Structures are given as structure tokens and as C-alpha cells.
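Every protein chain of the complex appears in place save one, which is left out.
Naming follows writing order (A and B), and every chain is counted from residue 1.
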Amino acid sequence: MSSVLFDVPGPRARLRHRLYAVLGVAVLVALIAFVVYRFAESGQFDSQKWTWIQYEKVQIDLLDALLNTIKAFAAGAVLALLFGAIFAAGQLSDHKVIRVPSMVVVELFRAVPLVVLIFVFHYGVSLGAPFYSVVLGLTLYNGSVLAEVFRAGVLSLPRGQSEAAYAVGMRKTQVMNYVLLPQAVRAMLPAIISQLVVLLKDTALGFLITYEELLRYARYVGSIFEFGRPLVPVTIVVAAMYIAMCLLLTWLATYLEKRNRRDKKVIELAQKPAEDVVAAAV
Amino acid sequence: MDVLLDNLDLYGPGFLNTVELFLISAVGSLVLGTILAMLRVAPVPVMRAMGAAYVTIVRNTPLTLVFFFFAFAFPLLKIVDAETFGGSASGYYFTAALAALILYTAAFVCEVVRSGINTVPVGQAEASRALGLTFGQMLASVVLPQATRAVVPPMMSTMIALLKNTTIAAGFSVFQAGSISANLAERGENQLIGLLWVAAFFVVLVIPMTLLQRSLEKRWSIAR
Partner (left out) sequence: MRVRTLAVALLAGGLALTACGKEGGPGDTGSPSQQVAADVKVDGSPTFDKIKARGRVVIGVKEDQPGLGYKDPTSGKFTGFDIEIAKLVAAKLGYGDDKIDFKAIPSAGREQALINGDVDYYVGTYTINAKRKEQVAFAGPYFTAGQDLLVKKDDNSITGKDALKGKKVCSVTGSTPIQKVKSEGLTEPENIVELQNYSQCVEQLEQGAVNAVTTDDAILKGYASQSPTTLKVVGKPFSNEPYGIGLPKDDKALRDKVNDILQAALDGGDWQKAYEATLGKSGSTAEKPVLDRY
């Protein structure tokens, strides 16, 4: 698509572009080198600040914390997808009695900060272990965003699809289940996965109600005097872990999208509104 | 109600600061995000690569870590002197929070704008090239104005998310809505009621944004 925006570069432009590339990479390398140099200068790479990583207990606890993050993510993701599907169907319902409450629920949970949701569930409703409050909060918030994604996906399908389905005598539920949803989900896969990336990042808010996840553990280790309060080193490691996990998910999205494109059965949408919805959700 | 009235000294400045933080970073991220989106569709490959790399990395990092970088790691780089920067400690942390919010949100704005550009029919770009417009002219006067239409709903969601994300600044020395509950806990107030008030304020702030989105959507919608 973007190739339409400009002419194919000629030999001179290509040469110029190569020059830009070299310059750009040089600037980037210089920038990274500068950051590393300053960190080293301020002692962030001193061996004492990295001793924490050698202890078995710390390693195991770190992995445990990582596992807790992944657990909350997995449970939250499955439930959010379910919630999203149900409320998307609710919003698309022909009956006002179902449509209006569904819309209210989705709008409400999109508006309230996730932190507040988690707090209310843990402290207000007393769900017991922090895990449940974290998962419920993640489910409701991300589920509402996903509901919007699904809805946009179904709406963006060509009308002919549902018309044809009705014409062959399908009932409303059948049209939704057999014709519209499967296509919508496929078309929206990248969007859905990027919302799941958001969900993964949001698990970090669990630390507020003492859920023992990765970021909480990082903050704790970063405050330990015996290790030289390795706040910056620990953060570098944990940031790398988060980015790696999210990248894996994003790659999954790209992979699925590519496989989709090869699949002739998928309908090319003129617009992808759901992708926009998700590009937006943070 | 008592919790709200007894602690107006928290709620008032808290929400004013939230709105201030939101407005400045909204403008900043819109500008930076649009520039990034232009980079991502630019003719020069290295620009596209850099734009893509920025978006990939920033979008996959939890916002707390971005905040963390600006509050604690950035001063170590000694690019600016933390002692004098902004003239004061709170000035420094406020600027740090703005930087974190703008840089983070810009990545999302960039994706929204880019997908908006993709909705503009190919013929528009071809026609403007045929007229001899340069790449910059074409984007600025033909493609981006038309992309605005498709961009409104997702952009509003991005901005709502930004509004809610400002609460994370509480842990980084910026007093705003997110700091209220910590203050209330120390005063021994009922935190749940305090938090419900915070939630209510957010709903009140978000509703007009949603309404604006709906009306813009309706006004600018065209049959294709």
C-alpha cells in the first residue's frame, strides 16, 4: 500500500537512500553506545549490581514471578476472549433488552481505569486470593475492548455474507455462529492478538494488590541493599523479558496473518476498523 | 460523600493535574505520532525501518518501565542536569512523566494514523503524484486530511487510554488522580469509597470524549 505513495526510486535516489541508511545506523549505534557508556560510568554494570542473578533462590523466585505473570495472562486472555465474544453478540442483538445493557457494560468497563477495577474487586468485593481480582479485572477491561473489536469485525464483513446465509434459510444464531463470527475472527486476528499484548503488559498492575508478578519482584530485588540496590540492572533484565514475551505474541500475530493471506477462503476487507480499535487500546 | 468532601484538597489538585498531564501529552503524542506515521510510509527504507523499530519496541514495553526509565535511568545519562532541569524536583518529574506518556502514546497514535492512511483510496495518491506534488505535499494536503475521517474513532480510544494511563505517574512523584488512594490510605479513610469517586471522575471525563467521537463519526461518515 505504502508503495503507491511515492515513485519507485531511480538509481540516484537509491544511492541517496543508502547514504541515509548508513547515516541513520551510525546515529543509532552512537546513541546506544552513549547510553551504555553513561550507565557503565555510573556503575550500573559493576559486578556488585549483578550479583543478585547468581543466587539460586533469586533465580527460582524470578522464574516463579514470571510464571505468575504468564498464569494471570493465560487465564485473563481466555476469559477476556469469551467475555468479548458474548458481549459482542449482545451488542449486535436485535433485541433492545439485550443490546442496551451489553453496550452499557462494555462502555463502563472501558472507561474505568484497570487499577481501580482491580482494587474494587480485591478490596471491595473480597474475592480472596489476589490472583482472582487480577484476572477478573483483566477480563472485564480487555474483554470490553475485544467486544468492540469483534463487533467491528462482524460489521465490516460484506453484507452479502449474511444476506446469502439468510437466503439459504439459516436462523440468526446460525448466521452468527457459522458465517459471520468465523470470518470476523479471522479478519481480526492481528487486532485480537495486539489486544492480548496489552493484557500481558497490564498483568504488571497486579503488584498493587500484592499479586507476586514479575514487576513486583523486580522492584523488590531492586531495593535490596546487599546487592547494591540494582534497580537499573534488574529493570533491564525484566524489560527484556517483557519485550521478548510481547514480541513472541506479536510474531504469532504476523504469522497467523500471513497464513491467512495464503488462505483463499478469507475475504479481503476494504477497511479494517477493528485493527484501528485495537491500535488504539493501550 | 464525606470521603470526597473531607479530602477535597486531594481530589481537586489531583484531577486538575491529571487533566493538565493529559492535555499536554495528548497534543505531544499526536504530533510525534503523526511524524512517526509519515516516517513509516516514507520513500527512504531506513526511515521506514526506524519507524517500525520504534513502534515495535515501545508498544511491547509496559508503560511503567518507560516511566521508570525517565524517572530513574535518564538522569544517569547526564544529558540534562537533574539538579537544575525544570528548576525544581517536581518540574523534573513532571517533565519526565510527560516524556514517558508522549513517547509511549506516540507509538499507538502512529499505528492509528498509518491505518488511517491505508484507508485512503489508492487513486488519491496516484492523482496527486500525477499532478506533480512531492511526497510531503501529497501527505499533508491530500492523504492525511482524508485519513482523519477514518482515524477519529480509534484515535479517541487511544486518547481515553492515555487519560487512564496518566494514573501510573503516581509512583513517579507526580501528584494526580492516581496518587489519591495512597494519600487516603494514610489518612485512614475508606479506600474503596475513595476509589469509587476516582472511578466516577474518570467516567465523567471519558463520557464527553465518547460523545465527541460519536458525533464526529456521524458528521464525517460518507457512503463508499
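Going forward, a residue touches a chain if its C-beta (ideal position, glycine included) is under 8 Å from a C-beta of that chain, and two chains touch if they have at least 3 such contacts.
None of these values were measured; they are calculated from a predicted model.
Asker: Based on the whole complex, identify which of B:Val112, B:Ala170 or B:Leu205 touches the chain you can't see.
Answerer: B:Ala170
Asker: Return the single residue from A:His17, A:Arg99 or A:Arg229 that touches the missing chain.
Answerer: Result: among the candidates, A:Arg229 touches the missing chain.
Asker: For the chain that's not shown, point to the residue among A:Phe45, A:Tyr132, A:Tyr166 or A:Tyr220 touching it.
Answerer: A:Tyr220
Asker: Could you tell which one of B:Thr105, B:Asn118, B:Asn165 or B:Ser181 touches the chain left off the display?
Answerer: Going through B:Thr105, B:Asn118, B:Asn165 or B:Ser181 one by one, B:Ser181 is the residue touching the chain not shown.
Asker: For chain A, enumerate the residues touching the unshown chain of the complex.
Answerer: That gives, for chain A, the contact residues 51-52, 54-61, 63, 122-123, 126, 208-210, 219-227, 229, 231.
Asker: For review purposes, identify every residue of chain B that touches the missing chain, sorted by number.
Answerer: So the residues of chain B touching the unseen chain are 71-72, 75-76, 82-83, 87-91, 93, 170-173, 175, 179-192.
The criterion applied here is as follows: only the chains that are shown with their structure count from here on.
Asker: How far is the middle of chain A from the middle of chain B, if each middle is the mean of its Cα atoms, in Å?
Answerer: Distance between chain centres, rounded to whole Å: 17 Å.
Asker: Using the touch definition from the top, list the residues of chain A that touch chain B in their complex.
Answerer: For this pair, the touching residues of chain A are 1-2, 4-7, 9, 13, 17, 20-21, 24-25, 28, 34-35, 38-39, 42, 44, 107-108, 110-116, 119-120, 123-124, 145, 194, 197, 201, 204, 215, 231-232, 235, 238-239, 242-243, 246-247, 250, 270-273, 275-282.
Asker: For chain B, which residues are in contact with chain A within the complex?
Answerer: 40-50, 56-57, 59-65, 68-69, 72-73, 76-78, 104-105, 108, 111-112, 115-119, 122, 125-126, 129, 135, 138-139, 143, 150-151, 153-158, 160-162, 164-165, 167, 178, 181, 191-192, 195-196, 198-199, 202-203, 206-207, 210, 224
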